[in-house]
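Only a portion of the chains appears, each positioned as in the full assembly.
Letters are used for the chains, namely A, B, C and D, taken in the order the chains are written, and counting of residues starts over at 1 for each.
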Amino acid sequence: MSESVKKRSSKAGLPPGTIVHIGEQRTAEVKITVVDYDETHFQEKELRVVEECFPYKETPTVTWINVEGIHDIEVLEKIGSYFGLHPLVMEDISNTDQRPKIEDYGNYIYVVLKMLYYNRKNSHDRVVPEQISLILGKNFVLSFQEGIKGDVFDSVRERIRNDKGRIRKMGPDYLAYTLIDAVVDSYFLILERLGERIEELEEILVTNPATESLRDIHILKRDMIVLRRSIWPLREVVGSLERGESALIKEVTTIYLRDVYDHAIQVIDSIETYRDTLSGMLDIYLSSTSNRLNEVVKVLTIISTIFIPLTFIVGVYGMNFRYMPELSHPLGYPMVWIFMIGILAGMILYFKKKKWI
Amino acid sequence: MSESVKKRSSKAGLPPGTIVHIGEQRTAEVKITVVDYDETHFQEKELRVVEECFPYKETPTVTWINVEGIHDIEVLEKIGSYFGLHPLVMEDISNTDQRPKIEDYGNYIYVVLKMLYYNRKNSHDRVVPEQISLILGKNFVLSFQEGIKGDVFDSVRERIRNDKGRIRKMGPDYLAYTLIDAVVDSYFLILERLGERIEELEEILVTNPATESLRDIHILKRDMIVLRRSIWPLREVVGSLERGESALIKEVTTIYLRDVYDHAIQVIDSIETYRDTLSGMLDIYLSSTSNRLNEVVKVLTIISTIFIPLTFIVGVYGMNFRYMPELSHPLGYPMVWIFMIGILAGMILYFKKKKWI
Amino acid sequence: MSESVKKRSSKAGLPPGTIVHIGEQRTAEVKITVVDYDETHFQEKELRVVEECFPYKETPTVTWINVEGIHDIEVLEKIGSYFGLHPLVMEDISNTDQRPKIEDYGNYIYVVLKMLYYNRKNSHDRVVPEQISLILGKNFVLSFQEGIKGDVFDSVRERIRNDKGRIRKMGPDYLAYTLIDAVVDSYFLILERLGERIEELEEILVTNPATESLRDIHILKRDMIVLRRSIWPLREVVGSLERGESALIKEVTTIYLRDVYDHAIQVIDSIETYRDTLSGMLDIYLSSTSNRLNEVVKVLTIISTIFIPLTFIVGVYGMNFRYMPELSHPLGYPMVWIFMIGILAGMILYFKKKKWI
Amino acid sequence: MSESVKKRSSKAGLPPGTIVHIGEQRTAEVKITVVDYDETHFQEKELRVVEECFPYKETPTVTWINVEGIHDIEVLEKIGSYFGLHPLVMEDISNTDQRPKIEDYGNYIYVVLKMLYYNRKNSHDRVVPEQISLILGKNFVLSFQEGIKGDVFDSVRERIRNDKGRIRKMGPDYLAYTLIDAVVDSYFLILERLGERIEELEEILVTNPATESLRDIHILKRDMIVLRRSIWPLREVVGSLERGESALIKEVTTIYLRDVYDHAIQVIDSIETYRDTLSGMLDIYLSSTSNRLNEVVKVLTIISTIFIPLTFIVGVYGMNFRYMPELSHPLGYPMVWIFMIGILAGMILYFKKKKWI
């Protein structure tokens, strides 16, 4: 979190609509791909210059322009001005610390989503959010991201290419739905991995709780916070799309959006369950710590309670008084042993009764 | 949870409406039974092929088709296309990780419920949810499930067969209500059993708290989470049916649905009470742990406080100084004993005053 | 709680509207009393057979029929069918595990309330809820209960009999209000007693906290849960009556219902305050436990820290080395005592500085 | 709390509208003062008999009648019947356990407020609420209270008398606003004092936490509960007045009421902040308790760990075996000392490394 806050603060004082890239730059170059299709026609190509995509805006076919690498301000500005996007939208696309949100500008809808993936940080796998921006226009969809490893959009591209399902028969709103659905589906992969880590940790807690367990619980808890922040507002985004207030969303697509909405609720449900589980694990950890203390103190008490009185007794007969009748008694030594063994037996019975041993 | 998440994630990337069975396969074969009735007429039969049920769709009588075994994609597809169900509905029927929900598709209503039963897992009885899907059409009800042990729908079948109550005089909406009511009624059985386990555990906590008690509390707590997730959304489902927004639900049935709604609230109330009780039990457990520590440390302190000073005294007279007048005094030894017994008595009085013994 | 759940579960599978008594049977026989009155006229009698009350239905005077003993299904069925009550209402009257609720059936309103009283259980006084059902019709009020010890309705009967207040001038809605008011007023008696027990317990916690205190706190906490469950929904019941949506409630009565509503809020407020107080008491209990541990360990540490070093010193001079110059020194023994007393004084100063003694 | 509950319960069974004084009687006699004014005219007098105030009802000037001593039922009844107040209103005025509330009876508005002041109870200063009732009519304001020490209404009286501010130019609604404002302003005095006590306690917690600190935290916490209960509903009361739904509140006054509303929110905000602070202080207290335990145990461990092994060594050479070569060695004694000092040094280094000393 603090990373985006840090970068964000560097923007303070600039006029609104100033496009400044906030986030990590991952790809050296900007990669722009265009997919253009209708029921009968399909074309896919990678552009060398951004201007190549402009003619697609006016065609009646569905056009999907995917921009990887949002750090290149110049490219963003060209696209923004050609497609008539509001400067604030362009600003938000390049600031990767937006919450998921939806904004309806009349002739286009702007949607911000969060893609989640795992990243190694300080020798721990942490969940890291990645911003994806979608622009749904009359017959085009623009998508912006900073190059994700293992692109979730590949399966969508594949489906268009091979005319699988109904995607080629539907409009750009269905394409936007498909992209959102791909992102939401990918959350289940993250949840699966988190679920596995929680189960592993639970196993460890029961068999051999250690100080690192506490740290691991807290790392998982913070991952949960990242997830919640990324996914909770999504519910509202999809719900708002589903209600179909925009003319850009056709009636037939809203049923599909309701399906995505259900999935989002399911993901949120799972996160809440995991959070509850982690809280329970914290209880178990703390209670096992105090059980270990109990056990240690019990050992100390048993040993002390047995041997301190015995040590006193042998101390008594180590005294150097001239007149101690027991000392010269021929059975004195064996009697003391018998006495001490009696005390020992009594102690053991006492501890047995108390269920300490 | 993580099981369904795991399976769910394997679906990522497929086009929507692709029917993939997610869940456990329990029955080898699909079993389809048809019950067809009106006030005067009754017919019940088990089908060998799915096509046999198609003619019933058009009859004016109420038809109830129950499908056990939702892993057979082909059967589901045939039914779905014949009864004109949306592909997303068919997808949801076979994915058993849906939340309880209701979807109104105009000429039919799709309802997802959760049946709950007990299952042995890692030597513990755990609450496991089982998905039941209902389709309420103009004159038919379809129900889908993956074969539950001890079918809750048997009593409904019995009632139709023997013309008990008003079920034969009413339409398919009343049948749908009866099926939902049967599911909700079965929750009381689960609650009864959970209540018994909680009472047992409470008994143990008071008499003999052990480390497993904590584990048992947490298993019950997680069962509560499963219950809540299964039943909480149900309230909204039944509430939505009761409000009677669909033409498929007749006025007269809404009173009965209000009754189910009340039962659902009652179940939720009981769950909340159990959750509060479990939290209280956790407090008692933790506090009994710290009380045991107190007791152990008290024993240690009493023994040490009595014998450490006495050991010091006998140590004094074990010193080998040449000139120690007490040693050669004829009453030295008895005097030391009297002195030590005096200290002992003082200590005991002190502990009595402190209410330690 | 689990008792009602247990009985409830035995009903699973029966058709709706089947009247089954769920709850404890307390009275051997059913007792039906009729009070019939208007401004000038008053009649009160106890019926031998249920049919005797039927003629009162049609008279223009206000009729109040009170049924004690809801375990007699036959009687309930006769009343239900004569007064035209819905089968689900009759079912709810005999199931004593309903939540407080209100249902408007057009020509009558059905209200469920919870009477609370104290009952001895496992040598503890526990709060037990008792269900009271009211039916408010055009010119009659029916009330159903399973015979409460110390009937709260006696004062109402008295008021009608003696024409106290305005009750004889008002209609059946005012009578229903009076009955609800009597129930709500009785809650203050329960709260008073709970308040006293909380104060007693608080006193004990400060002077002499024991393990039973924790148990008592938890018993009170569970009583609070029972109270909340019984009273919380009441607020909505009375609020719904007050809003005067039904023609059966006259304008003039709503002001009185608002008064009951205020009382219900006051009761809920007190319950919340008690809950907060009990949470605070739990904190005090746990902290006093850990303070006692601190004290015990402090005693152990003081004794050990003083005598263990001294025991070491006397041990040194108990060694049997042939060449130990101190042993043969004439002042050796007194010097050791002086040295040890010096150490003792130093220790005491140290503990004083640490504020341990 | 329990005090008002106790008295309240004594009212159970009486018909509604029966005026019974519930609360503490503080003044021996009832004191009624009338202030009558408009822009040009001002009259103030103390009445001997209640009937003297009746003529003021009809005058066009603004009349403020303040009644101190609400335990005199007869006086209340006379005022109630002359000013046409509903019996339930009169009942609520004399029951001092009402929550702050507002009731609009058409030709007058009834407002209940809570005045807060400090009272010594069990050697602790506790916040005690005092009920103030206001009746706002067409050209009069009635205020009822049980005689507060240091009347907050004095400043209002002063302002009318000296024609300060706009009060003489405005109507009775502005007067009612001024009285409410005086009450809300007085909350800041209570908050100030609570704030000081919290700061003092915080100081003590850091320098020298004691068992009483815990008790003090809990007393403050319960004061906070009293404050919340008194002030939280006020927000709604003022909000409802501000919305100006009644014809008795003029447009121009609503701006002033919005100001009071803001103040009420501010007070609630401060209470919430104090509550958070107190929770934090509880954490610090509990953690300091456990830190002290840590310190005590550390001292015990250091002393024991150093001297128990040394005591063992000297014990070895206290043994009386005939053949122990070390004993007769001329350097035996000094060698043992050197060995023991070596062990001591090692221990100290170990503890230093562990940062225990």
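Methods note: contacts are C-beta pairs under 8 Å (C-beta built on N, C-alpha and C of every residue); 3 or more make two chains touch, one makes a residue touch a chain.
These numbers come from a predicted model, not from an experiment.
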item	value
Overall copies of the shared sequence [whole complex; 4 in view]	5
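Throughout what follows, only the chains that are shown with their structure count from here on.
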item	value
When chain A is superposed on chain D by its C-alpha atoms, the rotation angle in degrees, nearest 5	145
Self-contact between copies chain B and chain C, residue sets same or different by half	different
Interchain centroid distance [CA atoms averaged], chain A/chain B, Å	26
Multi-partner residues of chain B (each touching 2 or more other chains)	290, 293, 297, 300, 304, 308, 311, 315, 318-320, 324
Listing of all chain pairs that touch each other, if any do	A-B, B-C, C-D
Residues of chain C defined as touching chain D within the complex	152, 155, 159, 164-167, 178, 181-182, 185-186, 188-189, 191-192, 195-196, 198-199, 206, 255-256, 258-259, 262, 265-266, 269-270, 273-274, 276-277, 280, 283-284, 287-288, 290-291, 293-294, 297-298, 300-301, 304-305, 308-309, 311-312, 315-316, 318-324, 356
Residue ranges of chain D in contact with chain C within the complex	1-2, 5-6, 8-9, 11-18, 86, 88, 91-92, 97-99, 101, 103, 211, 214-215, 218, 221-222, 225, 229, 282, 285-286, 289-290, 292-293, 296-297, 299-300, 303-304, 307-308, 310-311, 314-315, 317-320, 324, 326-328, 330, 332-333, 336
